[in-house]
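In this view, the complex is presented without one of its protein chains, the others remaining in place.
And now, chain A:
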Amino acid sequence: MAPPAPILRMKGIGKQFPGVKALDGVDFRLLPGEVHALMGENGAGKSTLIKVLTGVYDIDSGEIELAGRPVAFPGPQAARQAGISTVYQEVNLCPNLSVTENVVIGREPRRLGRVRWKEARRRAAELLGRLDLHIDVSAPLSAYSPAVQQMVAIARALDVDARVLILDEPTSSLDKDEVAQLFRVMRRLKEQGIAILFVSHFLDQIYEIADRMTILRNGRLVGEYLTSELSQVDLVAKMIGRELADLERLEDRPPAREGAPLVEADGLGRSRAIEPFTLTIREGEVVGLAGLLGSGRTEIARLLFGADHAGTGSLRIGGEPVGLRTPRAAIRHRLAFCSENRREEGLVPDLTVRENIVLALQAARGWTRPIPRRRQDELVAKYVSALNIRPADPEQPVRNLSGGNQQKVLLARWLILEPRLLILDEPTRGIDIGAKAEIQRLVAELSGGGMAVLFISAELEEVLRLSHRVGVLRDRRLVAEIDNDERLTTGALMETIASGAAS
């Protein structure tokens, strides 16, 4: 049986940003009734391709055909009307409005200028029914879980007669069951002949749902493959353009070590954030923190760094009692904290890569002692190449970089301070597998060089791979501290998280 004609075809797409060739001669096609995964590392051009397709950006070269007709969308609205609907990673809905309002907003059924709410509710319920979702559509959106909100976003996208549905990392904030629910919906839509373009960092999910995939690397097309014909190892190799040996090297667990105590927290706590906890971090030691989202992992990091005030307890650094009232004081004691919230608590988006990297060092020196420009350039060049930050142009505004590279910029900001303790809160979340491996390797190297690291991650494998000791959190309480020896497995960790006691 011959494959059906593509509903969407993009040919030789090129897109240039100042200093960056985001897309270079990329071909892409989408068949009706398929789930097509768009794969690539951060910065490979996935987001740009989607934005070009939905009219957010215009193209410098190439052509786009929808159902055999050449099109050029001046804006997202035009793309939607032509049948290309998009659900972005961050749900663009209003949590304070009702489900109905969220679904029909902008297209409310009206009579004589008055909104017909009954009709609107009926239509919203019907659309959600198509997704097998039967909820109270007059309740506010905030009453529902992120997964349901995601479905509502999809329902909203489908309200127009969609022929192409683009899902940009829809699963990054969903748990396992919610992902399964989303996939059920995607299969249902597929049966209705809708072409789905799916972007995700989770390879298992890709293999579960996608029929076909297109791989991009550095803005160029690597190729289009049937999912059933490409193994995961080959896929990763094609995405990062090199072999997985680099990743494998870290599989050995780090040797345990006995350094001098560097940071000793005794009964440190803050009401409504984290119960008083006692934790010692030694020089050259990687301490992992494991626990569910909201279990108090970030709160521990913020207390240690002085980002929040501790209500109780005391803190000793290098044996000396200290009271850290501000991050500034913590930095003076050579602590560093890479927040999980890159955009709000890390980057200054307007500033360049160089300025973002030297920021903490400059702040520590005070404004009257500027870092000479040549020294800045040396430092920045050193870390841009050491951390493989791309594009390697220090004068780019940092907001132009992809998530993984932004993360590396933040790492560089702290590494030039040569801290004694580096606190990393979810440093690998939302970044691609290549950058992830680089950051993991870096953590191992740093601790080998004597730096203490507090490593927070939701991925237990990652915590186990890197840590000498693991602290387990549950319900805002540090419930266990476990040495990472041969007996500790992700299973045992998960059990501790679930039961709240060391097994």
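Odds and ends about this structure:
Note that in this section a residue touches a chain if its C-beta (ideal position, glycine included) is under 8 Å from a C-beta of that chain, and two chains touch if they have at least 3 such contacts; residues count from 1.
Basically, contacts and distances are computed from a predicted model.
For the chain that does not appear here, its UniProt entry gives the protein name "Sugar ABC transporter permease", which is one of "Na(+)/H(+) antiporter subunit C", "Sugar ABC transporter permease", "Cytochrome c oxidase subunit I" or "Predicted Zn-dependent protease or its inactivated homolog".
Only one residue from A:Asp393, A:Glu459 or A:Glu495 touches the chain missing from this view: A:Asp393. When the omitted chain is restored, the residue from A:Pro370, A:Gly448 or A:Gly491 that touches it is A:Pro370. Touching the missing chain, out of A:Val56, A:Ala78 or A:Ile135, is residue A:Ala78. Against the chain not displayed here, chain A makes contact via residues 18-19, 58, 66, 69-74, 78, 81-83, 161, 305, 307, 326-328, 330-331, 337, 339, 344-352, 355, 358-360, 362-371, 393, 395-397, 413.
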